[in-house]
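First the structure, which I've put down as structure tokens, then a few questions once you've had a look.
The complex appears here minus one protein chain, its other protein chains still in place.
For clarity, chains are labelled A, B, C and D in written order, and residue numbers in each chain start from 1.
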Amino acid sequence: MPQRRDLIASAIVVLLLALLPLAGSRYAIDLTTEVMIYALFALSLNVLIGFTGNISFGHAAYFAIGGYACAILLTTYGWPLALALPAAVVLAGLVAAVVGYFCVRLTQIYFAMLTLAFAMLVWGVAFKWKEVTGGDDGFTGIKMPEIIAHHVGYFYFTLVVVAAGIAALWVICHSAFGLTLVAIRENSVRAGFIGVDTRHMRWAAFTVAGTFGGLAGALFGMYHRGMYIENAFWTESANVLIMVLLGGIYSFIGPIIGAAVLHLLQTFTNQYTPYWPTVLGLILLVIVMVLPDGLIGLVRRVRARGGRP
Amino acid sequence: QGAPIKIGVLYPLTGGGAVYGAPALVGHQMAIEELNAKGGIMGRKVESLERDDKLNPATASSTMKELITKDKVDIVLGGLASSVGLAMTEVSKQEKVVYISTIPKSIQITTDKLHKYVFRTSANTDQEGEAMAILAGKNKLAKICHLELDYAYGNDLEAGILKAMPKYAPDAKIVLTLKPKLGATDFNPFIPQVMAAGCDGVLSGLWGPHFVSWVKQAAPLGFFNKIKWISGGEVGSHEIAGELKGEYPDNVISNTYELWYKGNDPSHKEFQEKLAKKLNTQETPQWAALGYIGVMYAAAAMEKAKSTDPDKVAEALEGLSIGTPVGTLTIDAKTHQANIGQFWGPMVKKPDRAYRMMEPAEYIQPK
Amino acid sequence: MTAMLSIDGLWKSFAGFVATRDVTFELLAGETHAVIGPNGAGKTTFFNLITGHLRPDKGSVSFEGRDLVGLPPQKIVRLGIARSFQRINIYPRLTVFENVQVALIAHEGQQWNLFRPGRSLHRQGTQELLELVGLASEAEETAGELSYGKQKQLELAIALASQPRLLLLDEPTAGMSPQETGETIASVRDIVKARGLTLLFTEHDMSVVFGIAERISVLHHGEIIASGTPDAVRNDPEVKRVYLGEHAHG
Amino acid sequence: MTLTMFTLNAFYGLALAMNMFIIASGLNLIFGVLRVINFAHGMFYMFGAYIVFTVAKTWGAPFFVGVLAAGAALAVIAFAIERLLLRHLYDKEHLMQLLFTFAIVLLMSDAAKMIWGTDQYSVGYPPGLGGAVNLGFVMLPQYQLFLCVVGPLIAVAMWFVVDRTRWGRVVRAATQDREMLAALGVNVPMVYAAVFTIGSALAGVGGALAAPRIALVPGMDATIINECFIIVIIGGLGNMWGSFLGALAFGFVVQFGTVLAPNWQDVLPYLLMLAVLIIRPWGLLGRPETGH
Partner (left out) sequence: MVERGADLKVDGIHTAYGLSQVLFGVSLEVKAGECIALIGRNGVGKTTTMRSIMGLTPPRQGHVMWKGQDIARLGPHRICRLGIGFVPEDRRIFPELSVWENLDIARRTGAAGKTTWSEEQVFALFPDLAEIRDRRGGVLSGGQQQMLTIARTLMGNPELLLLDEPSEGLAPLIVDLLQQRVGELKATGLSIVLAEQNLQFVMALADRVYILEKGEVRFTGTPADLKADERIVHQYLTV
């Protein structure tokens, strides 16, 4: 049964990650922490893209709301993490629910642009509400609970939260709910005629995506000890969108791969040349021209070839 | 001869910020070359690790951490945007590595967010605002229109000006304050308002492309005929004068860090000639000096501390005076702010040049 | 027999063009009823008005005593009316199996279940439906890659998955080979009988119409011009003139 | 607001609208026909501006020669991109096309850096258009008056070609069913290439025409592409008059909005789009997509 195999594979990955700090490289720990956060972020977006077929150009909004809310609650209000984090995630989910209510009335590019508009509004609020968010100076100096203030502690914390988040998303995506979303993506008129309230379902998906995006954002803010309005800007939404597309939208783990590859690529390229746009551009071209289903398509093809007796 | 000393530096090298990041990096590289030619720091070679901050504070934060944890740099320099400067200040605090802010002007770096390891060798918005207030007073402006870009730098500069006005320009009254957005290219909503307000002078923080776009859109209406334009944001630099050439308007008084034609100070002359050779142009950009000074401060501090240990280097930087292309600078031991000044003066036509030059240029250095 | 669906004074016009003109119509519980008429007569529009795809300008539609006007399609399906489409309307990139499975999930109201793995639900029910319409061997194929005729059969299976009491089929056998037409009609007849369904359908294949319809209504220019038993309709001179021509034998 | 100020603002709003329409019209055309979300449009605009700088300022050619050169150069670049790369992508997911145009943005941004460096540039007004017309109670800049003439001219020309010619009908058919159109004897790949070329050339011309009014800097593509998308979307995707209307709405809302509520200026265009899409989900003149 493939399901069990997937389960074992995931367990091994988590275990290997858990052993990483033993290798002793501070840099590897930091980088892996970042990749895990982006993986969750990308995966949350794919609930929308891969499962309802709606592209969001504004997913950074929920990321930023989660990040800012957690940062502000921890620092300005001195809440304990156990309260601040859930509250931030719920807030992101709530905002996603409100925004989603309007967005799911539209489809395709109109949907995308409306999500963009709302996200830019969130950006505007973060920008202008200087007393609370620090405006474009950013909100720095986040207070962190002792246990996770150290980078190793934070790594394990992220590992646990991200693994739980991914597991939850896995269950949701493979549930009856997830399958019905796919049907809506494929043909929403038809889905209406089998008795599915397509708008409500897409609304729910939007909210789920926003909620988990908020979780990723909260982790991100604490990792950097700062949130910045750039985190809510459309370029950030574009970045995570590229991660998802790069990995491949029609598979669960595609976005995880995309997030890891893109982030590492950007990080490493930047170490060698300021011409990273060219490098990234060329890589994207290759992927687009010869890897139709994103990186996951490549993985599958290689696996199919290797798996054949 | 020990292992090389590693200096990490972040400037925006792609996108909109590259206009300033790229020339600053040139100055930075020049300083490194000079140091190595002279045998390095404490006899150790100097290695420069240069990264693009993409004008994004989160990227800057990750990249700076990477420089510290992976590349084990001894000190970090650079930044351009205020938010990037603040993000780097935060990392420097966590990682206990010295950070010298070479361009960001946000006052917070040397006030609220000040900590042991952060220093600034660029001007800050209070200094700039003070200079503008002085000029407003000197030019006897009575009714002032105030233009700032609506973001951190603009707001901080506004605060700096308002703080200094009562002292230096007590008779001036601000009759209109307008704040176009950062990155604005179309100033049509603002130009008529300023023209209708009847002010005799404008205090402006519109820098670089903002200033150029304003000029292009306002000049056809005769805007600069009547109104004196006192501007921060270094629009008195050659990169703007040389580009606008004949279109550079009358009545502008502004600032710049460095003047390629100043030449009366020997250290400046030497610096400028080297830079001119490196860039293969007589008219050099001002930002190079900032990159250069940052490196020189780092080197001097390490030499003084005889160590690269951040604590010792930080201590050495406090109160440290060095000679630079813009004269002798001292870092205040308390505020960690260098007393770097700027050249201020009117931009005038020259019969033998296609572009305007600042004349007379007055070097205003904070006390 | 009681009226399952009663329609009274139904109007629909598109930008001045009247597609449904004052249609009054009753469908009896358990009957198999055909709506026929020339191309563009308004048959599909009529179906769309019943299933909530279009909203009538005037008139009422009531199903088992409930007013349907203004309800969205998904609510109407839940009341027990399912339909197939004249133009293929399936999930082209899902497998044949999933096409039907999703319909069963929706019918059971399980689409909100975030925890039960979707693919393990209703496997048997899906299999049965596929067998019923003769697609069992294509279960794992991608629906969009089926030939046209097979997609029509899938269309039928999806409609049946909602376990309707009233089934509307818009040209269910168009594009099918004679053999498949025969098979499909036979299975429809069986299902209708076995489940006690009421069936309303349109079709231009007279052998199908006269083969299974118990009553027939004829639409022309959006109006019902004749209604009654097959024999009565077959011999109606007006119907012959506008629609049947020499095909009245069927 | 006095009447004079109102008149001025109305005029400036119109000028902004026309400036934006010239750029957005090409995006709309490409969007409408190829269904490609062309993120590179802003980059084409930037190249147009830089090319007019090189031709008119560095080489000293007349400004309008520079404008034509910008249009021609972008046509060549776009044609090459379409023929060599983009045409292989029409059958793939829309998302792949999106990624593709993004890759073009990245590559061209570095190319611009290599060709023109990172300095900022400016281009002078063409002779005779650098002043203002004094109407007594207001002064109107000549160059913006000129843009107010060019915008409608482009609109009418595009309307004529798309709505009134057979080629226009073919183009509209191509948006709906490429394969069938080919089976009817139309060389669809060439239609696509032509549309992409024309649309991109319009971006180049738009950039060249915008150049005298603004500073040319790296990154000038980013804002413009967003604003163009907003205009195209609020007008109704692929609808030329919709874009025209969208540009007008954009121009007036941004001009008056910035004057009246300067605190909102950063998000004004987005607020406008939000309002339009909530009230009219498919844009001002758009229609829900029908089709297969």
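We adopt the following convention: contacts are C-beta pairs under 8 Å (C-beta built on N, C-alpha and C of every residue); 3 or more make two chains touch, one makes a residue touch a chain.
On a predicted model such as this, the values are computed, not experimentally measured, just so you know.
The missing chain, though absent from the view, touches C, D when the full complex is examined.
Of the listed positions C:98, C:171 or C:236, the one in contact with the omitted chain in the full complex is C:171. Only one residue from C:55, C:87 or C:123 touches the chain missing from this view: C:87.
Here one chain is not drawn; of D:161, D:182 or D:275, the residue touching it is D:182.
Take chain C: the residues that touch the chain left off the picture are 14, 17, 37-41, 43-44, 86-88, 145-150, 171, 174-183, 204, 206, 242-247.
The set of chain D residues touching the chain not shown comprises 166, 169-170, 172-173, 175-177, 179-189, 290-292.
In this section, only the chains that are shown with their structure count from here on.
Note on interfaces A-B and B-D: more C-beta pairs are in contact across B-D. For chain A, residues that reach two or more other chains under the stated contact definition are 127, 235, 277.
Arrangement of the chains shown, judged by which pairs touch: an irregular graph that fits none of the line, ring, star or complete shapes. Per the touch definition, chain B reaches chain D in the complex via residues 14-19, 21-23, 150, 178-181, 183-186, 188-190, 192-193, 196, 208-213, 216-217, 220-222, 239-240, 243-244, 246-247.
Listing the residues of chain A that touch chain D in their complex gives 49, 55, 102, 105-106, 108-110, 113-114, 116-118, 120-121, 123-124, 127-128, 234-235, 238, 242, 245-246, 249, 275, 277-278, 280-282, 284-285, 287-289, 292. On chain A, the positions that touch chain C within their shared complex are 171-172, 174-180, 182-183, 186-187, 189-198, 201, 204.
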